[in-house]
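Read the structure below first, then the notes.
One chain of protein is taken out of this complex; the other chains stay put.
As written, the chains take the letters A, B and C, and residue 1 is the first residue of each chain.
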Amino acid sequence: MSLDALYQEIILDHYRRPHHAGLREPYDAETRHVNPTCGDEITLRVHLSGTTAGDTVADVSYDAEGCSISQASVSVMSDLVIGKPVADAMTLHDEFLTLMQGRGAVEPDEDTLEDAVAFAGVAKFPARIKCALLGWMAWKDAVAQATRAPMSKEETA
Amino acid sequence: MSLDALYQEIILDHYRRPHHAGLREPYDAETRHVNPTCGDEITLRVHLSGTTAGDTVADVSYDAEGCSISQASVSVMSDLVIGKPVADAMTLHDEFLTLMQGRGAVEPDEDTLEDAVAFAGVAKFPARIKCALLGWMAWKDAVAQATRAPMSKEETA
Amino acid sequence: MTTGMIAATVGYDVERVRADFPILARRLADDRPLVYLDSANTSQKPEQVLRALDEHYRWRNSNVGRAVHQLGDAATADYEAARATVATFVGATDPAEVVFTKNASESLNLVAGVLAWADGARRVGPGDEVVITEMEHHSNIVPWQLLCERTGATLRWFGLTDEGRLDLSGVDALITERTKVVSVAWVSNMLGTVNPVADIARRAHEVGALVVVDGSQAVPQLPVDVAGTGADFVAFTGHKMVGPTGIGVLWGRRELLEELPPFLGGGSMIETVRMEGSTWAPPPAKYEAGTPPIAEAIGLGAAADYLSGLGMAAVAAHEHAITAYTLEGLRSISGVSVLGPTEAVDRGGAVSFVVDGVHPHDVSQVLDSYGVAVRAGHHCAKPAHRRFGVQSSTRASAYLYTTKTEIDTLVDGIHRVRKYFKVA
Partner (left out) sequence: MTTGMIAATVGYDVERVRADFPILARRLADDRPLVYLDSANTSQKPEQVLRALDEHYRWRNSNVGRAVHQLGDAATADYEAARATVATFVGATDPAEVVFTKNASESLNLVAGVLAWADGARRVGPGDEVVITEMEHHSNIVPWQLLCERTGATLRWFGLTDEGRLDLSGVDALITERTKVVSVAWVSNMLGTVNPVADIARRAHEVGALVVVDGSQAVPQLPVDVAGTGADFVAFTGHKMVGPTGIGVLWGRRELLEELPPFLGGGSMIETVRMEGSTWAPPPAKYEAGTPPIAEAIGLGAAADYLSGLGMAAVAAHEHAITAYTLEGLRSISGVSVLGPTEAVDRGGAVSFVVDGVHPHDVSQVLDSYGVAVRAGHHCAKPAHRRFGVQSSTRASAYLYTTKTEIDTLVDGIHRVRKYFKVA
C-alpha cells in the first residue's frame, strides 16, 4: 500500500497552505457538515452572483478542521468552482464523486478536474473517501440552499 | 434414548386416570401456572386443616391441561401430599426438585417418594423437566399463599 | 402451483443440497439419522455460511466503519457488501434501506418502539388504532400491545376463518381513518397461510396507515420483492434462511427511516454528540447503535448468496411439493387433523397438526426417539391456537433440504405414536 499514492505532493501542498480558507462575507448560504466517524467538521459558505438559473459561483469560503485529505480537498475544490457557472461546478462535483467511488478504476480527466486528479489515489483507501468528499458535500448542500432560498422567496412573494 | 425410561407404566396409568382431578371446595388458595414454552396450564387449589404452624394438607384439587408427564405428575403429587403435614410435604417437594435437576444421577428414595420415583427417568429429558414440575410449582405457590394469608390477617388485625 | 414453479423443481437436486449441510449427516441416539423437520423454528446452515463466518474471524475481523486500517477496510467492505447482497435478495434497490438488527423480533419492536416518540402525524397516541391479525407470531403481537398500552392507542385484529385464512370480510370496519399501523405476517409460522399482503397494504395506505409486514417465514421460502408488497417495512430474520443466529433485518422505505426518531442510541448511530444533545447519522447507521453483528451480517450475505444460487423459485417449488406431500401423508392417518389450510394452495411449509388423544409433547417425544425433530407447543402463536380450540400442536416444517423419504419417516412415526399411546 503505497502511502505516496495517497499523499500526492499536491495534496500535501494544499493541506499546508489551503486556498480560500476563512469565512467571508457576502454569502447566500452556510452549511455545516460533520464526518460522523472521525468528528471532522466544516463550515462552508457559498456566494452566487445573480439570482436566476444562470448563476455563477462567486465565492466559496470555509472554516474546516480535519485531516490532510479533507483539508486539501476543500482547498482544491474552491480553486475549481470559484468563478464557474453553478451548472459546470455541479458537473465537476459529479465527476469527482464518480472518481472517489470508482475503487481506483476510474481514469480522472485532468482537463476538467485539474489539481483534483491528485485525489485519484484516495479511491483505493475506502476509509478516506469520506474525508475527500466532506467539503464537496457541504458545498453541494450550500448551493442547493442558496438556489432554493430565492425561489421560496418568490413563492411566498 | 429409551422411551420406556421416560414413560413408565405408572406414569401412563396416572395420565389415563388422574387422581384428585377437578376443582373442589373448600380451599384456602388457588394458583394458576403456565408452562410458557408449550402453553400447558394448571389451576390448583390447596386446602389446609388448621391455621397454625402445624398445618396439614387437607386437600389438593386441580384442573390441568397438559402432556402425560405433567398430568401424571400432579396426580402422583396429590396422592403424596394429601394428608401430610405441610412441612413434610414441602420436604417431598424439595426431594422431587432435586431428583428432577439431578440429570439422572440422583437415586430416588422409594420410601418417601413412592410412585414419584417413576419420574426419575424424566431428569434425562431436559425439555420435560418443566412438565414434571408444573404441578409441584403451583402447589408450592398455593401453600405459600394459604399460609401467608392468615399471617397477614393477623398482622393487619 | 404455477407451471413456472413446476419447471423450477426439475433441476433441483435435493441430495446435492443436503451435502452442503454438515449437520444432516449427524446420527442421533440409537444411531438414528437426523430427520430435521423444525426449520420454521430455525434452519440448518450450509458449509458456505460456516466458512464465511470462520474466514471472517480468521482473516478479516475488525470493527466496522470506524477504523483507518487494512483490517477495518476489509471488514467494513464485507459488512456493506453483505447489506447490498441482502438488499438485492429481497428486491430492495437501495442498500441504505436495509437495517441490520439482531432478529426479526427486534425489527418489529424497532418500528413499534419509535412510533411512540415520532413527531407529528406518525406518532401513535390515544384514539389511534393498530391493526394486526389473530395468526401473528408473538413477536408481531406483543410489541404492538406494549405500544398501545403505553400510548393509549387501541389494538384491533383480523380474525381467522375455519380454514386458517384471514377473515377479511370486516376489513372496512377494521381499517379506518383511525388506523395508524397495519402489521401482518406474510406467511404464518403456525398455520402456513400465505396472506394477501399487497391487498392489505393497498387498503391500509388508502387510510394513510403504515404497513408493516412480518416476512420471517416468507423470505426463507418465497421469491420476495419487498417494494412489490407495497409495505413500508418488512422484517425478517437470518437464522431461518440458512444464515447465522444473532442477525435480523428491517427493510424500510428510506423516507420513513429518515423521518422517524432513533430507536437504540449509542456509537455509530450519531452525527454528533454533545452532552447537551445529539444529532443522528442518516439511515441505515441511524438504527444500528453500537457494534453491529458484523460476522453475522457477513454470514447472512453468504446465506442470501447460497439461496440465490439455488434460485428462490426452485426453493419455493421444492417447499411446495414437500408440503403437499406432507399434507397428503397426514391425511392418510386417522385421528390426525391439520390446523390451517389442508391443501397446498397459498400455503407455506409449516404444517401444524393435532393427534387425537395424544398431547403434542408426547407426540414429539416419540417422534424424537425415531430421530424426527418437530416442534411441540404453541409455536409462539397462542392466539391462533386458542382460535382453533387447542392449547398446543405438533408442527412439522420442511425446508430446502427435506426429502420425501423424511416425510415418510414422519408419517410412519405418527403411526407409532398412536400405537405407543394406545389411541390407534
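A few points about this structure:
As a working rule, contacts are C-beta pairs under 8 Å (C-beta built on N, C-alpha and C of every residue); 3 or more make two chains touch, one makes a residue touch a chain.
This structure is a prediction, so every number in the text was calculated from the model and none was measured.
Looking at the complex as a whole, the chain kept out of the display touches A, B, C. Only one of the listed residues, C:N109, C:T229, C:T326 or C:S393, touches the absent chain: C:N109. Here one chain is not drawn; of C:A19, C:A227, C:A289 or C:I333, the residue touching it is C:A289. The missing chain, though absent from the display, is touched by one residue of C:R122, C:H138 or C:R254; that residue is C:H138.
By the touch definition given at the top, chain C reaches the unshown chain through residues 22-23, 26, 28-29, 34, 36, 38, 41-42, 44-45, 49-50, 53-54, 57-59, 61-63, 66-72, 101-106, 108-109, 112-113, 117, 134, 137-143, 145-146, 149-150, 155, 157, 237, 239, 244-248, 262, 264-270, 272-275, 277-278, 289-296, 361, 364-365, 367-368, 372-377, 380, 382-383, 386.
If you put the missing chain back, the residues of chain B touching it would be 1, 34, 36-37, 39, 125-128.
Residues touching the missing chain, restricted to chain A, are 1-3, 6-7, 12, 37-41, 65-69, 125, 128, 131 (touch as defined at the top).
Here, only the chains that are shown with their structure count from here on.
Chain B and chain C have CA centres that are 38 Å apart. Each chain gets one centre point, the mean of its Cα atoms, and the points for chain A and chain B are 76 Å apart.
Chain centres here are Cα averages; for chain A and chain C they lie 44 Å apart. Contact with two or more other chains is made by no residue of chain A. For chain C, residues touching at least two other chains: there are none.
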